[in-house]
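Supplied in structure tokens, the structure appears directly below.
Apart from one protein chain that is not included, each protein chain of the complex appears where it belongs.
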Amino acid sequence: MEKQMRRGLFVGRFQPFHIGHIKIVKKLLKSVDELIIIVGSSQLSHELENPFTAGERITMIKAALDEEGFDQKKFLIIPVPDAKAHAIWVNEVCVLTPRFDVVYSNDPLTCRLFKEANFRVENIPFLHREIYSATEVRKRILNDDNWEELLPKSVAIYIKSIDGVSRIKELALSNKV
Amino acid sequence: MEKQMRRGLFVGRFQPFHIGHIKIVKKLLKSVDELIIIVGSSQLSHELENPFTAGERITMIKAALDEEGFDQKKFLIIPVPDAKAHAIWVNEVCVLTPRFDVVYSNDPLTCRLFKEANFRVENIPFLHREIYSATEVRKRILNDDNWEELLPKSVAIYIKSIDGVSRIKELALSNKV
Amino acid sequence: MEKQMRRGLFVGRFQPFHIGHIKIVKKLLKSVDELIIIVGSSQLSHELENPFTAGERITMIKAALDEEGFDQKKFLIIPVPDAKAHAIWVNEVCVLTPRFDVVYSNDPLTCRLFKEANFRVENIPFLHREIYSATEVRKRILNDDNWEELLPKSVAIYIKSIDGVSRIKELALSNKV
Amino acid sequence: MEKQMRRGLFVGRFQPFHIGHIKIVKKLLKSVDELIIIVGSSQLSHELENPFTAGERITMIKAALDEEGFDQKKFLIIPVPDAKAHAIWVNEVCVLTPRFDVVYSNDPLTCRLFKEANFRVENIPFLHREIYSATEVRKRILNDDNWEELLPKSVAIYIKSIDGVSRIKELALSNKV
Amino acid sequence: MEKQMRRGLFVGRFQPFHIGHIKIVKKLLKSVDELIIIVGSSQLSHELENPFTAGERITMIKAALDEEGFDQKKFLIIPVPDAKAHAIWVNEVCVLTPRFDVVYSNDPLTCRLFKEANFRVENIPFLHREIYSATEVRKRILNDDNWEELLPKSVAIYIKSIDGVSRIKELALSNKV
Partner (left out) sequence: MEKQMRRGLFVGRFQPFHIGHIKIVKKLLKSVDELIIIVGSSQLSHELENPFTAGERITMIKAALDEEGFDQKKFLIIPVPDAKAHAIWVNEVCVLTPRFDVVYSNDPLTCRLFKEANFRVENIPFLHREIYSATEVRKRILNDDNWEELLPKSVAIYIKSIDGVSRIKELALSNKV
């Protein structure tokens, strides 16, 4: 029943969703019954720091959760755009999601905003953060380094299927201008 | 794998999600491998025609799918706000969802917009539409008629848990002004 | 000091600010130390139901408070636009105003939204509401009836100084189309 | 040279552009050197009252001006969306257009807004307004009456080429709901 | 009466309102009868450069004016968000405020925009600008230097009461990312 379930909110941009995220999801599932994955800055795409659309990121997350064999009953994946003001963003998240009990994030601003709105916020224990990071993935794609080893197989296959490597390389040219 | 799966898009406002919607979902699952449920007009709530927030509607849908015992791996539930212009709404849906193969809707405008964008659109075979309708549910709530029989049990319980009946009755007063 | 003061929020559209509003303000000042007057739907103007800009409405309110000889230290007048969604409007009010302890309104939707956000809400005891109403003022202006008797003198003078009577009459023509 | 030229602004929604508009353009060209045609409510389309996109309306206007053999050097066709507030709409028009000397419109709100901003506004002498009206065109399309006789040939051909008749008929179904 | 009064507009972001602002207000009151204090960029908060909400900034200004014993009848404090375009911002200010006679600002862009709209603009004689600056206040807060001496007492007390020091320090961490 709705009331007794413990729900967590996992907030990220997932540009792209990588093995580090999978490790976090595994840990969080020990503490919550359901996990709402917030695909933040959902309006952003086709930028060097934000190459993928929300729909593409949701496809990646869904594929990775399937690949790992998680019980999908435990997940919701909800895209949330940036608000016109930081001070109303938490409210906009609440309007788009089921009620939740705890927020997981490592971003100081996200943590601050949820704390000021009286939510329980917990940091995410994060192993090998310097390697398992979306920034590192995008850097390796630009440099033709081994980026695929940082991603679930299904995510790497998907990125190639939508020609994501070319997209990131072309966006890099645009940002140089 | 991403490519070979057949995905359908089921578009509605779900104010609220009722037994008619459940019947439709059952039928559609015979034609598609995955169903993306679009919670339309996601920005609307606290109006007589649109009493529930997107988060509340998603909670209802999730609860109803659980109650029916559907394989949740087959679903995504995505909130999509109205666009500033009808002519870009289909594009905004596409940006927020994985690629899909067919759109299910009975609303002429929704059908028209997707057809003009060259999507395959199919009408939804809908039984007892005059009874199983969200308008009917809201009307019965206002009139203290038996509205619960039109909803999955979990949805009726949820609406009562968030004091939805009072909300609808108060909104009716506001609309009289 | 900030903490011990009791602040009330008086929410209205004030199209225009009339003698009924003055009577309410007088009553509310018995219960609160400071009153924040929210000029709602601040983006609306040049509509038959909403003829005046927020700036014009603020000018009226300021003039009326001066005319009555109220201690202006007790007031703040803050314009707040409609939010893109009812469910975030209360949050937007909070972002634009000092903290407050109680909300005064007779509009069922406004009351509902603040109650759901756990604010204390009180109805406004309102005498002769059928006469002292903005709707009545606008109707009389259209019909060349005695509208000035419903307004503080300074407000009537101001409306004439900005040619408000012609504006309302022309807007009526536009709405007929 | 920029300074000595006399420019007029002709404001309309042009849903669709019809023979009445052509007659007006002819008259206005006697008073101005250049005519800026504002395609208003440019964000609207796929509504029964506003079936065509701004791009489609611009295509119609351009085609009709070509058909009539007007000197195209005398025209600019600029789409302008509705503003979030009536009180800033005139300013938004000014930002999107070259400086102009006179505004032509018959809509009381449009006239009012430009007058309050100290622009010179002139009504449009309009013959047979009950027949040459966009409302009449849309009504005839719905009723399978002779709508083509109200339009420049090129506009009628264009509307048929984009299947505009079906669009309007389907939108009518949606509005009935 | 409305017509004969001389009103000035004092434009700032007030992140936070400091003793320099108080000195300016004192000077300006010698030239105008009423001063409209525009709290600019009212949508911004929770950024290192813009830590406080408009409501918090208004609370500060109100408290400081009270502390100084100014006649509050002479003030209006109006929050104004950034416009979607610089070229319409002046118009948005005008819509939200009573008519005014002169604009006070030292920001070249603000001055430019008001001048192009034919307003009278005056620079603000500003003593010890290198010390009495909001940037300096925020820097001292970050470095645990004496920031309180730059603020009216009531403002310093208020910032501590809302835990503003922690907020700024956490935002600094976020900006480092």
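Observations, loosely collected:
To keep things simple, chains are lettered A, B, C, D and E as they appear, and every chain counts its residues starting from 1.
As a working rule, contacts are C-beta pairs under 8 Å (C-beta built on N, C-alpha and C of every residue); 3 or more make two chains touch, one makes a residue touch a chain.
Keep in mind it's a predicted model, so treat the numbers as computed, not measured.
The chain we do not see here touches A, B, D, E in the full complex. Screening D:62, D:115 or D:140 against the full complex identifies D:62 as the residue touching the chain left out. Listed for subunit E, the residues touching the missing chain in the whole complex are 84-87, 107-109, 111-113, 116. In the full complex, subunit B makes contact with the omitted chain through residues 85, 87-88, 91-92, 95.
For subunit D, the residues touching the absent chain in the complete assembly are 1-3, 42, 45, 53-56, 58-59, 62-63, 66, 71-73, 75-79, 94-99, 154, 157-158, 161.
Convention: only the chains that are shown with their structure count from here on.
Shared contacts of subunit C and subunit E, meaning chains that touch the two of them, come down to A, D. Centre-to-centre separation between subunit A and subunit C, using Cα means, comes to 44 Å. Multi-chain contact residues of subunit D (touching two or more other chains) are listed as 85, 87. If touching chains are joined by edges, the resulting network of the protein chains shown has some other shape, matching none of path, cycle, star or complete graph.
Pairs of chains meeting the touch criterion are A-B, A-C, A-E, B-C, B-D, C-D, C-E, D-E.
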